[in-house]
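Sending over a structure as structure tokens; questions will come in a sec.
Left out: one protein chain. Kept in place: all the others.
Think of it as A and B in the order they're written, each chain with its own count starting at 1.
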Amino acid sequence: MIKTDVIIIGGGATGCGIARDLALRGIPHCLIEKGDFAAGATGACHGLLHSGCRYAVTDPIAARECYEENLILRRIGRKCVEQTGGLFVRLPGDSKRFRELFLRSCEEVGIPTEVISSTRAIDLVPNLNPEIEEAIKVPDCSIDPFRLCLLNIRTSQLRGGIIFTRHKVTEIIKSHGRCTGIKAVDQATGEVREIHANIIVNATGAWANMIASLAGSEVPMTLVKGSLVITNHRLTNMVINRLRQPSDGDIIVPNEAVCLAGTTALAIDDPDQLLTESSEVDTIISEAGKMIPHFNNTRIIRAFSGVRPLLKSKKADSHEISRGFQIINHENGMYSIAGGKLTTFRLMAEKMVDTIMASFNLKKLCETAEIPLDGQEELSGYPLSRRLADMKNIVCECELVTRQEVERIIRQTGTRNVGDIQHRTRLGMGPCQGGFCTFRALGIMNDMSVISPQQSMEMLRGFLQRRYRGIRHALWGDQLREEQLIEYIYLGILAMEKPE
Amino acid sequence: MSVIEYDVVIIGAGVAGLTAGALLAERGFKVALVTTGEPTACLSTGCVDVCSRDHKPLSGIHDLPPEHPYHLVPEKITRDALNYFQTAMMDMGIPYAGSAEENRFILSALGTLKTSCLVPLTMKTAPQDNKEGIHIVTFKGLKDFYPGYIISRRKNTKFSVYDAGVYHTMGIASHFEEKEFFEKFIIWLGKLNIDEDKIAFPAVIGMESAAEIINTIAILMGKPVFEIPTIPPSMPGRRLFNALKGYFRKKGGMIYWSWPVEGTEKAGRLIEAVATHSAGRPNSINARAFILATGSFVGGGLTATREAIIENVFNLPVHTDGPRETWFDNNYFSLNHGIGRAGIIADLSLRPADSPWDNIFVCGGILANTEILKNGCGHGLALATAHVAAQSCAEYLSNEI
Partner (left out) sequence: MKYEHCIRCTICVENCPVFRVNPEFPGPKQAGPDAQRFRSDREKAEDEWVLLCSQCKRCEMACPCGVEPAEIILKAQQRYGREHSHTPAHLLFANNYYLSALGSLTVPIANMIASAEIGKKAFRAMGISTYIPFPKFRFRTMRKEKKILNRRTRKVAFFYGCFINFYRPDIGRKIIRLLSALNVDVVLPPQWCCGLPALGNGNLALAKYFAQKNASSLSNYIDAGYDIVYTCTSCGLCLLHDYPGILEIPQGKKIAENSYDVHEYIIKLINEEYARPVFKETLRKIAYHIPCHLRALNIGYPAAKLMSLIPGLECEILDDTCCGLSGSYGFKKSNELTAIQLGNRAVSLIRKTKASDIVADCGSCRMQLGGLSGLPALDPAEILCESMGITDQK
């Protein structure tokens, strides 16, 4: 049984941000996450650090928050935030009135914009549709969301935070009507952990209502599924947005060596039942193709869906529901924090921890905006081309991950799950989607005696099945060809047996 | 325009194409083979899988669903095709063990027993069950092979590691071709204390000379030795390809590399020529008959767009189960994906069914309903259908004269 001051349920950006803030303010805490970090919306988003412009028209408060956080994150995450800049492009037929409104709103909110001619825009991003009429330059940035969570968690770990991933919370322990702790099951061993604390923070995003109900509370949410596609390589070095009312498929974000394009918006009921549909993929490609024509023929390597955890609203159009966040005090020792977006995670964490400090009657102020994120020295950083300097000993050739990195991750995190290696190194995130390198990574885990005999085969099978879900809707053209090769390798050359 | 005249042009340099080509060339026809690049066979285990459904492959074939293209090949021809292959490989210096009467196992890099039928001599002594003790000799830093997988599945299996100074398949294989390196290695090997019944290597011990090397080691150590096929790059696959390529040339066939067919010339119901754009001048090759052996998606014979599946050379109608949504099952391992059945349906002469052309024949992986992985029938089907296609083609050419 573990005793601490604060339990954080949920290892997405919000939960990790709260852990970091608590650590910096010296509050003992424990974070529980049922999967690996960024298992929910955080890991299924564009990885876009908004300039805020996108919300300036409909939600100026959210826009202002975004912009300020954008500046802060650029400062504290110098090596993990890629300062790509962004363009809002106006295509023939797009409303000029909206453009005026957009520029005015951005100005009112205080976000710097620059109107540039189509020639200049195409100079900056050669793959842009030559028909664009103009573009507005904005300070968008991009970040790897897994990495963001990991860097936040590093601070917590350095200062004694206790972290349990792959532990599912099954019970919230109550005593005299107050939440005093949780029980969580280790997904690998089945062992039950009991942790007691004075405050529980429910930062589970789309699962907020489910977790809240374990304590007899409620968080009214609208769950909106959004799908994204990932391209084989970078088609743009800047974030590209469509200059119109927010709608499907109007963002393209360069992230590491790929682009993410999306998204869609479909209301759903169950965050664990996520199915990407071919029609969504077609829509995204079609819309993205209007901004970057090559999209219509380019190779897509993956298509997946995430859930936006939005606070319930009466508005019919999901795109218009406010992205603002809310802290709900359930008056029983548990707080829920819901809503918000990746860009404002730090602010959400700050507000949450301020509330916690107040309830503990402590006065220490938040420093997360001033202190740089821990652990950045290990990153290769940007620009990407720097990583080409040394090509030795590479295990994942698509993403240039070395054997040493894999071994280091295995040793450092004691991981027994190949997905953990993927999130921390990008192994398997490239065009072959782990076809070759997963065999190698599991082989290395075998060599390091980290997994048992039965586990490596199960993991390989599990990995192939999970991977398949992500690529199934992107299987045509080159990617289908790739896939058949990977199939020949695993089921042919390696003669993997079918699961019982 | 550079125009050359041949009797038949084979499109595709895989097992099916090279075999059909050799058969026609040795009957005296003028044969050219065009290909975009090297075939999927280069990456394979080098073994000939005939049909893995039953311990007797020919019975397994018998039990295949009626639409399977194996049923277009009389059993005798399948037998002949396998014999022909073994004779040819013996001729080219890489003998194959096995027979059409029963399947056998090789050991995979995951430690599973893979069913195959004809295997290179270098894999002949692979264990046929989980009981035999094996000593695996692997190489330091070789990132494409991990003995741990095998050890975790078999009792009585141990391994030793040799530092070859290079850490990838091609490098190690190349070193083994050098006398000095091999002698040093043999000395090290001789000092190992090996209790197990057999010795295994990942398939990196030599390029052309692997069979000799294995033999030398087996004699030295007094135990059977075999190799385990690796993920690509694959030395056994390479040897198979080089041997078939050499055999085709030996019979008088001509190969045009980097020759993707980008257009065809036709008249009436006949294809007259295939054309490509290469190195300056548009190039076409005239022939009286054509054999399409371009393989499935990996091979480049079929391409899937979001809307349809296309046959890349002659735009023949492609049989598919349904639209894109039906191509894939929910379960990765179901081996029931609709896409595995996509391809060209052929008649008994191995002409495409309902074809607008009289002088095209098809063989190999491009045929519909093959489901190669489910049925374990890759190279075997290629060999069998190549024989039928070559025969039909020869008859056609003889009648045309």
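In this text, a contact is a pair of C-beta atoms (placed from the backbone, for glycine too) under 8 Å apart; a residue touches a chain by one contact, two chains touch by 3 or more.
Because the structure is predicted, anything quoted here is derived from the model rather than measured.
For the options B:232, B:253, B:352 or B:378, the residue in contact with the chain missing from this view is B:232.
When the whole complex is considered, the residue among B:59, B:130 or B:258 that touches the unshown chain is B:258. Summary of contacts with the chain left out: across A:45, A:257 or A:406, the touching residue is A:257.
Touch with the chain that is not drawn comes from one residue among B:166, B:225, B:275 or B:339, which is B:166. Annotation for chain A: contacts to the undisplayed chain at residues 232-234, 237, 257-258, 294, 298-299, 383-389, 391-392, 394, 397-398, 400, 430-432, 435-436, 478, 481-482, 485. Hidden from this view is one chain, which touches chain B at 2, 4, 36-40, 42-43, 166-167, 170-171, 174, 177, 232-234, 238, 242, 249, 254, 256-260, 278-281, 283, 298-300.
Going forward, only the chains that are shown with their structure count from here on.
Our note on geometry: chain A versus chain B, Cα centroid distance of 43 Å, whole angstroms.
Of all residues in chain B, only 40, 43-45, 108-110, 112-115, 141, 143-146, 148-149, 151-153, 167, 229-232, 234, 296-298, 300, 303-306, 324-325, 327-328, 331-333, 335, 339, 372-373, 378 touch chain A in the complex they form.
If you check the complex, the residues on chain A that touch chain B are 278, 282, 393, 395, 403, 436, 439-440, 442-444, 446-447, 452-454, 456-457, 460-461, 464-465, 467-468, 472, 475-477, 480-481, 484-485, 487-489, 491-499.
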